[in-house]
Structures are given as structure tokens and as C-alpha cells.
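Below is one structure, written out as C-alpha cells, with a few remarks after it.
In this view, the complex is presented without one of its protein chains, the others remaining in place.
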Amino acid sequence: MLYNEPSPHEVKVLTRRFGLENSASLDTYLATDGFKAFKKALEMTPEQIIEEVKISNLRGRGGAGFPAGLKWSFVPRNSPKPKYIVVNADESEPGTCKDRLLMENDPHQLIEGVLIAGLAVDAHAGYIYIRGEYRYLIEIMDRAIAEAYSCGYLGKNILGSNFHFDLYTHTGAGAYECGEESALLESLEGKRGVPRIRPPFPAVVGAFQCPTVLNNVETYCAVPAIIRDGGAAFAALGVPKAGGTKLTCLSGHINKPGVYELPLGFPVMKMIEEVGGGIRGGKKLKAFIPGGSSCPVLTAEECQDLTMDYDAMARKKTMLGSGGVVIMDEDTCMVRAALRIMRFYAHESCGWCIPCREGTTWIRKLLQRFHDGMGQRSDIALIGDLAKNMFGRTFCPLGDAAAMPTMSIVEKFYHEFEDHLDGKPCPYEKARQLVMA
Amino acid sequence: MADLVNLTIDGKPVQAPPGTLVIDAAKRAGIEVPAFCYYEGLSLQAACRMCLVEVEKMPKLMTSCTLPVAEGMVVRTETPTVAAARKSMLEFLLANHPLDCPVCDKGGECELQDMTFRYGAGESRFSENKVHKPEKQWSPVVFYDMPRCILCYRCVRICNEGMGVNALGIVNRGVVSEIAPNKQDHLECDECGMCIDICPVGALTSGAYRYHTRPWEMEHVGTICAHCADGCKTTLGVRNNQIIRGNNRDRSGINDEFLCVKGRYAFDFYNHPERLQSPLLKVDGKLEPVSWSQAIETVAKKFQQVREAGGKFAVVGSNHTSNEEDFYLQKFGRQVLGTGNIDHHRTGDVPALLDALSGKTGKLAVSADLYQRKAVLVVGADLALEHPFLSFQIRANYRHHQAHVYVVTPRPVREDAVAAVSLRDACADVFGPLESLRAKLAAEPELVIVFGDVVKGEAVRRLVDFGESLGIPVKYVALVDYSNSRGAVDMGLLPDAGGLALPEMLAAGDLDAFWVVGANPLKAGELRSRSAFVVVQDMFLTETARAADVVLPAACAYEKNGTVTNVCGEVQKLKKALGTMGTKPDLEIIGLIAREMGAAPVMGPWTAEKVFDEIRRSVRGYDIPVPVVAAGGAAQTMPVNGRIPLDGRPDLIRSARDSLFTSGTLGRYSKVLNSVVESRNNR
Partner (left out) sequence: MTLSAELEARFDKLLKSYPPGRQRSAMIPMLLYAQDELGSVTPELVEEVARRVGVEPLQVEEVMSYYSMLHRKPLGRYHVQICTNISCLLTGGEELWQHACKKLGIGHKEVTADGQVSLEEVECIGACSWAPALQVNYAFHHQMTPEKLDRLLDSLRKAQ
């Protein structure tokens, strides 16, 4: 089902079946071009499939934005080992709730994307790693998989092509870190979700020590459209070097929060004003998180003339990330925001490496004390300094994910930290309570 | 060797084989990159982030412990950025660390202290509450203090990878992650203490050592473990004439860092309350303390009487005494007492192996061979329990060189986990299973065969024939039980042709004098010669000592100098660590008896060095380089069927099958061995 009204600004490629009756059923899927792309891919060579994905400029939708076609090309197809397709459905980046909808409303699109990836790298088995909290989606995916098996779209000799493929769901059990690809593979193998030393990368040594394609749900879901309508058509929807659309999750202080499929390069202010219906209560924008809580936070000023794409965000020293857009209005306490974000990373740090394990908790405690009105002027610099000391030095990107928002908030909202220093309760929350009351 | 890779570290041109890690390449070039989690030989972690270095063309600092060298790579290990990174890692590490160095056992030899001293900040910026959890005791010898733990996972890896025990794990996540034992609140494991020694901080401490001393107050004496035949070097920490701990932190000796529960903790028999500290003389059927001079005089007088009357002597030597003592004892027996009735408890058929290998050279394996050779075959022994160091070597060989391990044993053994093939010889015939392995073994480039006491007598010759028929270079190890079982054989603690072997001595009924040095034959046997004059040299009042007319309190291996020969024929030096009042080394005791009997000119001086000289001259295969042994090294003997009389009595060979937690008589008096839960669980 859908949880928000669609917007006229949307370009519906991955979400085209959303809202159709029984959109999750195989019948609906087949009636709306379902498995057309897979049939087309059966006639293509693996090289052609990968080339088409390269042409589409599809970049990984999990957050890092690595070109998907390039990633697939790293798989040693002639390796004697079996290859695996793994779907990262561990959607856990705060602010992100899009993969949920893709699996809930159109599970067969994901299955088809996985099958095409299987053809491209000669894989015959796949695992959809779904976060434990999404139990209902595991049930939906299991039903869709069973349906696909019974109709000959999974299993042996698919559509008489001699291609066989087995697909399984696999549940997580509560760990943000398992969204990191090598930690996900460890978890898939029944271990603690601690990342692996890389290289080797999963394309070479992945699931069960075998070559593995590992992408986000949304990335696979884009593949059927790319093969069906051609990579160039998909690329044309977006901007140079980043093709297609991006499911964008608007949340926070916005009138019409929801998940919207927008072409890459969509202007940020237009997204806030026209897609999201503007800031709640007619307030002013204070801060903007472009793609999940690990991104450096932008000020309202920085959002002017900014577009939603990888390179534009990189120029502002932030990231498009996972598409989790969080809007914060003028009454938001940025110290509180920094604290809540750091609390999350401290909770989710796997504990493997020193800077992340110790740094996240230290900063969390410091921010808590600071927000509670017991801060000192020297603490402000210390918060920034500790985050800087974590940044770029941790075992996996979680340390960076914790450091980046913190560093950006300290830098860009320094005065808010100073405003907390007089020993009184948070001045911003006082304002908010008045508004709410 | 493959082409070397050229790189530059801190401006120094460095060459290293491909695949070398930058941290190792730097070390070889004399540049130390600090690290906690990196430990040569164990799997890589990249967890402590101390070894971060700058590498040209790489945007971020790289962990040199996971980065292989590459052609043209330019590495900098001491830039301001690197220094700042190290400083910040230490700051993070110390955030939740209790900083209780004044009461921490590790203080003074703590890697965290050393690193903080070298790279750390002068003051702390941490002003929050620290994570705290109470200390836990996991076994009589292992304590864990979570707040001190820096989670370098060395302990987990040495236990899993090095020991093959898997008794330690990591639980929880994030800042409350901690190390956990395998049985919820306690450990059931080898109790080897490897985890404690490898811990860079004071998180894991030893029940035997904790709060006893500061490390700098001890003297460190490197000697050879008194227990099994593997001959591990143990460095005893001695203070005020007391042994406080055993370890091998300096990684000297054939065993590198390895020590089992015995080498690390079971020195504690030396101050057992029942230790004999005065000679005893039987007066009216009761053993009464007497002076040394009186005891020696009594023994000498009696021996002289028996000798002059043409009476019958029998001499039993030890598996634990030094080569010098064994040599001196048999010489005394043969040349002064004029008897060939000399024996000891035989635990492995070394003579048969040496005999079967007559005329061949390079056929005896040293302990390093078990780590280096491409294939190892274990026949009829549970190495992890009986020869823990050899077992450790084989696991390391498998881990580092993917050695092929073959196992033929009656029961499952730990080596199964690393074995290419494991066969169970339920019917006790090892040759059936061996023949089935023939093709596989013959395809190996080389092999070491390790066999226990199930292969003895004629079977040893058959085994050697089997090995030699494979058409590949094969080396052999005949397993024996105790610290100098091998030396006892080599030194000639075996009967002359026509002489009595140990069971016959007990059964004889017409012995006039029965002299037992460091052995306990009456534990399971009975002396028929009720009127024989029995002299016993021992540390404790054993079953045999109770039956003695004179008991002479002996020093233990840690209380004397000398040499011992391990299971692989490697000769190493015993170094005196302390003395126990009232005791004397067996060598001195024998010398005193000799002097009292006027036999000193025949026997020569009773200093270990002089006797060792004589051994080098007269025992075949023992002409080994003195400096190697003197410097604490191991020199392999090169016996080619030395002076070992082959009496063809395989029936006398019987391993005691000691486990990790038993050790013959010594084990009975070790508090630690008897306190660990496993000593009750084990066989």
C-alpha cells in the first residue's frame, strides 16, 4: 500500500506499478511489461547486459553511489566458484524508507532485477538480506518468490532457457552496520555484523567466499527498466554521470512528507516547496540532510540553487546518500539533532575499531552533557576535534558517517552551541514547546 | 625467490617479497610501526588503527598491517599527520580505560603504557563517566578486567587459531563489547594462559601471578620446563628466591611464545608443603630427619659393604633429571658399583627408531620441522594433550603453510580439525590405515612421521620401512613422555646385556641394594627384595621413598644447572632459578656419595659443565656445539645408533599418557594443575 499521495512532479519508472490493484501480484506484474526485460536479457550476452547498465549511468542507490555496471564488471565470471547475487534490503539509514515501498508494492520488479544480474555474472543463487524489523516484507517477498517459482520465473530452466536461479530471503536481527556490504555478508554467514578487511571486495570474494554482486534494492529495481527501455533512456532521465530517477524520502518539518520518485538533478528548493508542500507551519528552513543522517548537514543558504544529484552534493561537500531527506525548521535545536544522530551511531557501532567504538560514545556523552546545560566553551572545539579524529581513520564508513554530520553541525551552527552555554535549558526547545502548545 | 618489490619507507629504499605487509617490511628495515592488534602469525584485524601510515597517492591514512607492499610505493610512518592520528587513537583508547596502572599487574610491561609514553597526549580531555564492569574470574588462572581491555582480539585469535581451542569470543557490540569465555561465566579450555601473555594490557591477568610483584622486581631466568618431553623454554620470574611466574614473553627458545598450563603455571610443585627438605633415615621402621653428612655416610658405607661382599645392586634413574645426572648415575652404577642392572621407566621406543635408521642421516625431525615441513603424519598419539607444543607447531604449519596433516589415532584428536585425512585405528593396528594412506603420502614432497608408544619394537622397523618406501624425504619423531625421557635413553639408563630391567629388579628377590633417583617404581609395583637397602633421591615422600632406608631430598629442575634433551633430540640448558633449603641437585648427591666411597677420582668432578664435557666426548651424537646450548639455544643430537643397547624389550615401553593436567609425580604436587576444573573432567 501507499502511505502518501503521489506528487505530479514524480517521474514514475521504478514506482510505475505503485497504486495498481494487486500491484504485488505476478499477474499484475506480467500485465504491465513484467519479465519483458528478463526475456530480452536472455537474448543478450553478459557483456551486453553489463554494457547497457553502464550506459544507463545507474549508480548504487544504497548511499555510496558507485556505478552499478562497473561493479558488475568486476565479477570474475570465469571463476570456477559459484557466484551470488545479494540484495541489500537492510534499509537502516535514518531518514530512509524507500526500499520498503519497492518490496511491498512491486516485489517482482526486484526479482526480475536480480535475475538479470544473475544472467550478467553467471550467478545461479541469490539472497535478499532484509532487516529484521521488516518482517512483513519478508512475508511479501516470500510470497512473491513462491509465485515466481510456481510460474517458472525462478528455479530450474527458467522460461525454457536452461538458466536456473534460486532466490531466498534472509532476515537480519537489528544492526545498522549490516547495511555495510561486507558486514552484511558476515551476517549472511551467521556471524557478528563486523565488516571485512577490503580488498578483496565482494565482487571477488563475497558471500561464502565466492564472487558476489551486492547492490541496494532500488539499484536492482532499476535494472528491468534499463534493459527493457535501454540504458540511454534511463540515463536521459537524470543528469550526466548519474542516470535515472531516485526515490526520495521526505521527512521532518515538511507539510507533505512521503516517498517520491524524482529525476536525478531535481532542484532542492522546488522539492521542498512543491513536492513536499513547504515547511510545516510556514516556518523557515534551518537545516537540510540530503541523504540519510550520515550526510553532512546543509544550511538553508546552501540549499538555494542546489540540485539532487551526486556531483552537485559533492560540490557542497555532502552526499546524495540513500535519498533520506530530512528537513529541519528554524526552531530545531541543532545540538539536540547532533546528539540524536550521534546517539544512533554510538548504539550501532560494531565495536571493532577503536576510533569508532570509543569516539561515538565519547561524543554522545559529551553532547548529552552539553545539551543538558552542563557544557563548557572548550567542549565545542572538542566535539569537532574528536569527530575529526575519527574521520577517515575508522575500519569502515560508520565512523565517517558519525563524524560527518557532527563536524558539519559544529562548523555551521557553532552559535547554537554557544547559545547553550549559559547553563539554562535549551533555548530552541523552549521555542518549540511554545509552538506545539 | 620471486622478484622483490621495491618501495620507499621514510626515505629508505626497501625491498620485500611480494605479499609482505608494509608493517613487516618496515620492521625489517628497522622502522617500527606501532600496533596493538597486529600480531605476526595471527589473522589480520585492522582494528586498533595505531599502524596508520601515509602512502603517496592514497587519500587516506592506510593501516600498514593490512597493506601489502607494491612496486614504487612511498610510505611515511612518522609525519605530523601520522603522529596526530596515533595520538588521537591513544586518546580514544584511554577514554574508557580505568588508568589504574599503579595496581595493574601489567604496569611496567604494558604496551598501552609504552605507546602512551611514546605517542600519547600529556593530558586527558575525557570528562564523561567511564564504562565500567566488575572484574571476572574465569578459572583459577584466568581473570578478565573488561574496562582495561582494548579489544585487540589477540586473546581470541591465539585461542582459536594458535591453540585450536575456541574458548574465547566477543560478545555485545560497540563500546560495551567484551571478551567472553566459552562456558557463560567460566572457561573450560587448556588453561594454557596464552591469552594472558599475549594481552598487550592488563585485561587478562594470571591467577597465579596477580598482585604478587611488580615486573621490574623480578629476575628472569630462562630454563626448560620440567614437565613433558617437548622441551619448551619457560622464563621464570624469580623474586626473593620464589618463582612468581613462568612465561616466554621474549619468544626465545624453540617454542617461541608457546607454553601450556604446565610450563606457565605448574612450577608450583617446588614449594609444595610436602616438599622434602631434610635427608631421612629409617630408624626402627620410621623415617627420621638426619644431617646430610650422616645420610651420605650411611649410603656410602652400605654401598661399599654390598660392593665388597659382591652383592647385587639395581639402579633406577629418572625421566626428569638432567643429562649430566643421568650420565653420572649410570657411570656410577657401571664403574663404581660394577652393575649393569640400570634402567628407567621407558616411555617411547627411541632405541628401536635409532636402530631402524642406522646408517642413515638427517632422518630425525626437530620441533621446527613440524612447523616447516609440507606434510605431517601423526600415529597413535593425542598430541594436544600429551605434546601440546608439537600440536601447536602442526596447527601453525597448517595455518601458515597449509601443511597436509594426516592422523591415525584410536580416538578423535584436535589435529582432526586441520587434517587432510583422519583415520581411527580402532583395532590398534596402525598399518592397515597407513597402507590406505600410502598413495596420498607418497604424493607429498616430504613428510614428518610422529608416533606414540603404540608403535614399538618390531613395529618401529615396519613403520620406518613404510616411510622409506614412500620414495620421499621422511623424518621421524618417537614420542616420549617427560622432560628428559630422551636423555635418559641417550645417557644409558638402560640395562647392559644380561642386566636386569626395571620389572625384573622389582621381581628379583635377591637385591642387596636398590637405588632410585627421581623415579617412583613402587607406585604401581612391589619390591620383592625385602631386605635390600633402598636409597631414594626425590623431592617428595613418594610410595618408593616411603619404602626407603635413606631418603635424600633432591633439587628440582628449576633449582639446578645442566642440560636436558627433548623428544626431538634437541639439547637445551637448564638454568638454576632458585634454591630450596635442605635440598641438593642429584648430581651433587651422587658426587657426595662417590666422594664418601673414595670413588671421586673415577667419577670426576660433579659440576654440570665438566660432566657435559664428558658427555660430549663419550656419548655418540652429543658432540654438539657448546655455544649454541650455552646461549640458551637448542642443538640437535646426531645419534647414529649411539651407545644405546637394543634389548628388544618393547613390552617395557609404556607411556603414562599424561594429559594436559597430569604430569606424573610432579603433577600430583602442582596446586594449579589440581585446581583447574579440567583436571577433573579430563582423563
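Letters A and B mark the chains in the order given here, with residues in each chain numbered from 1 onward.
Following the convention adopted for this analysis, contacts are C-beta pairs under 8 Å (C-beta built on N, C-alpha and C of every residue); 3 or more make two chains touch, one makes a residue touch a chain.
Note that the structure is a prediction, hence the values are computed from the model and not measured.
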Study note, to complete from the structure: Contacting the left-out chain: of A:123, A:250 or A:367, that is A:250
Study note, to complete from the structure: Of B:147, B:169 or B:633, the residue that touches the missing chain is B:169
Point to revise | Per the touch definition above, residue among A:285, A:320 or A:337 touching the missing chain | key: A:337
Check your understanding: Taking the entire complex into account, which one of A:348, A:379, A:400 or A:416 touches the absent chain?
Key -> A:348
**Study point:** In chain B, positions touching the absent partner
**Key:** 166-173, 180-182, 184
Check your understanding: Tell me, which residues in chain A touch the chain that this view leaves out?
Key -> 3-4, 82, 91-97, 99-100, 125, 131-136, 168, 170-176, 187-193, 208, 249-253, 257-259, 289, 293, 324, 326-328, 332, 336-337, 340-341, 344, 347-348, 350, 436
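Everything that follows uses one rule, which is that only the chains that are shown with their structure count from here on.
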Practice item. Compute the distance, rounded to whole Å, between the mean C-alpha positions of chain A and chain B. Key: 55
Check your understanding: What does chain A use to touch chain B in their complex?
Key -> 175, 192, 197, 346-355, 357-362, 365-366, 369, 382, 389, 392-395
Study note, to complete from the structure: Interface with chain A, chain B side, in the complex: residues 44-49, 52, 60-61, 66, 84-85, 88-89, 91-93, 95-96, 125-126, 128-129, 131, 150-151, 170, 172-177
